[in-house]
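Yeah, one chain of the complex is gone here, protein chain that is, but the others are all in their spots.
Per-chain numbering from 1; labels A, B and C assigned in written order.
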């Protein structure tokens, strides 16, 4: 996984929400809107690190029968349909265990996945996954949180791909404001990290993106996008309205991440 | 109080049920039907020794505002209206205490009451009342029960007026059958008693009276009569139907106690 | 020396046996059996064994840390009868009486109940000692104490609703006595408080004095001295007499707390000693609530266990000789104490006990910090929680339980 390293936009989608085919369409839109990496979330029955928006999306996707192997294969299908940017599989640990750690990496590799993020696998428990990650060359993305403190150095120094900074205490979700201390936190993380440092959790406004971009190498946007998908989901599922919905999604995304990008003018074109 | 001493019939009425005036009428009917003594029950809020029939009658009489002094005065009125047979005031102890023991006896004397029965005043607690009874010459009627055993001698030997034998365990009420051991019980009581021995509690059929009369000097009939009053109460309260109801009451009574009496032919006359 | 009742069951002018002749011999039998049992070491051991091994005694003595701080007065302690098996002091007496019944060869128990605590206790010991049990309960109380009705039924007791009078404890007691009169040959009547004819007031006291015996020992161990004030609620008066008895000859202020309902100047209260007059109720000479003609009047209290127009004759005596002070607490004050104890100490008291607590808080607030107040926390409030929530919600739709 090679990353530009600055002003990165990393969107998050729940695989299968509201339907696997639509997830591919959305990924293509995001790529067109300038995404640098796609985080493909595997829906889970007990998403401990997630707020209500992603919980609801997971429930919708589980109703579609989405599973971890399916989600990985969906990444493979994205490639076939033209997604070129790196794809990270975001999954809780338990499904990985049930699939089998080796099978998981093998299947991910086979489907040209570029990395793995397991939110409930902290550094101390990650040794077996790290080993397989090294063997397969699929980076395991690490997270640091405002509570990490003296753990930051240890985690940052071993980070692969990019380092995911959790903006604030809490689960995923949209937040009106981000904590004041975030700049110092990011500065400390950057001091130890050899890979790009991105920020996620709560980012839902272009003003937040504008401020953050000075202090990190990119942003992860999850709940805000998933919420938009939820809003559009009926239209995304109907052939006649799908394209309009995809356009509106793109429009929403471009506005949100405009501070990161130059020349993103699709939205204005649509308006015209 | 002078009593015939054999084949006595002692009816029980609740003072004020269903109305004080009616109680007098009923007493006159009972006298006409051959009653030897009238037990006039004072209604009480918590009649511990009474079954549901007399409880209900008490409640009705209490609603009429009947009190212990009123009940005693009612006895006086009975005299004025022609009741010649002895009248016993039957009352729980607490109203006596509130009226004052002395006032109670004075008022009773004044109203030509012939005796007193207090069902919740056993021998051991009766000393102050016995003293007043002796002073005023109003006998305190004693009770013996099937459980009295070695108490019988003590109680019977001090009995005044007549001695009231409780037929069986339990509170007042109508009973289909009387205990088999009753004859032995009565025999034992008679052995110690210097006054007539009567039986009460549960007597509600002429067959029972027939059997009992061989073994004692009389019967007390309470709940059976009170139940009949209850049945007739609406008619007893209306001027137009009252006489018919009183006739029916008399008829019922005469049949019930027929085994005790000769020549009671009112009932047959009515039928004719 | 304090030595009541006498052999006639009299506490001074109070007590005695005012019952139908049918019950006299059964009472004499119980008296004889009781007197033998009380001096029989093996009976005592059996009783103590059940208290320990079955009911979980001794119950704790708890220092009320937070409320003491809040009141800024005397140090407050609770004797935790709520920690007994079945949740109140009633089990002490039920165990004692059941063992006595067993000793007398009786295998069927009769009980009356108000709050349901004595009914549950009776049903419990019946199950444990292999007996049958029939419980009389006013229909109104059945509604107020649904949980306890379920418990009694599960324990295998028959619960008989009583429809007479106000359909509360007094009426249930009447019915229980009537049933007993009819079945006294093979049934044992297990009274739930220090009321009724002799020897019941004495018997129940003997089976409840364990509260005070333990508390006294625990208190001295904890504080190095006797408490200055001891407080207990008074329905029939069994937890109070159990608590007070071992302190009667000590220099300790004793306060019994009656239910003032909506106020002792309204007709809605159960403050028998405070407002009652002398008379006979349920076989005993005592104070009671009655009209001028001696008809017993209907008491009222938010608490089913205090909603009784009489009081144990020994309390009448203790009031008459001035050894115990009897005060009263309104529904509202009790409800306030009920909530306060839950929030400040994490203990939900029976609404009966909350009456004692309310008074104890008032007293402690007025005393100096080196004084101590000991309260009998007679039972737990699980049985009351639902009803109290309704009261509280009714009282102020918004003030309480916002969430």
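Side notes on the structure shown:
Assume a residue touches a chain if its C-beta (ideal position, glycine included) is under 8 Å from a C-beta of that chain, and two chains touch if they have at least 3 such contacts.
This one's a predicted model, so the numbers in the text were calculated from it and none came from an experiment.
The chain not shown here makes contact, within the complete complex, with A, C. Per the touch definition above, the residue from C:4, C:19, C:88 or C:123 contacting the chain not shown is C:123. Here the missing chain is touched by one residue of A:21, A:120, A:231 or A:247, and it is A:120.
Looking at chain A, the residues touching the absent chain are 44-46, 48-51, 55, 62, 67-69, 92-99, 119-125, 142-149, 151, 155, 166, 169-171. Seen from chain C, the chain kept out of the figure touches residues 52-56, 59-63, 65-66, 80, 82-85, 87, 123-128, 130, 146-147, 150-151, 153-156, 158-160, 339, 342-348, 382, 385-386, 388-389, 401, 403.
Definition applied: only the chains that are shown with their structure count from here on.
Chain contacts in this assembly follow no simple pattern; the graph is neither a line, a ring, a star nor complete.
Compare each chain's C-alpha centroid with the centroid of every protein C-alpha atom shown, and the nearest one belongs to C. Averaged Cα coordinates give chain B a centre that lies 38 Å from the centre of chain C. Shared contact sites, meaning residues of chain A that touch two or more other chains, are absent.
The multi-chain contact residues of chain C, meaning those touching 2 or more other chains, do not exist; every residue touches at most one other chain.
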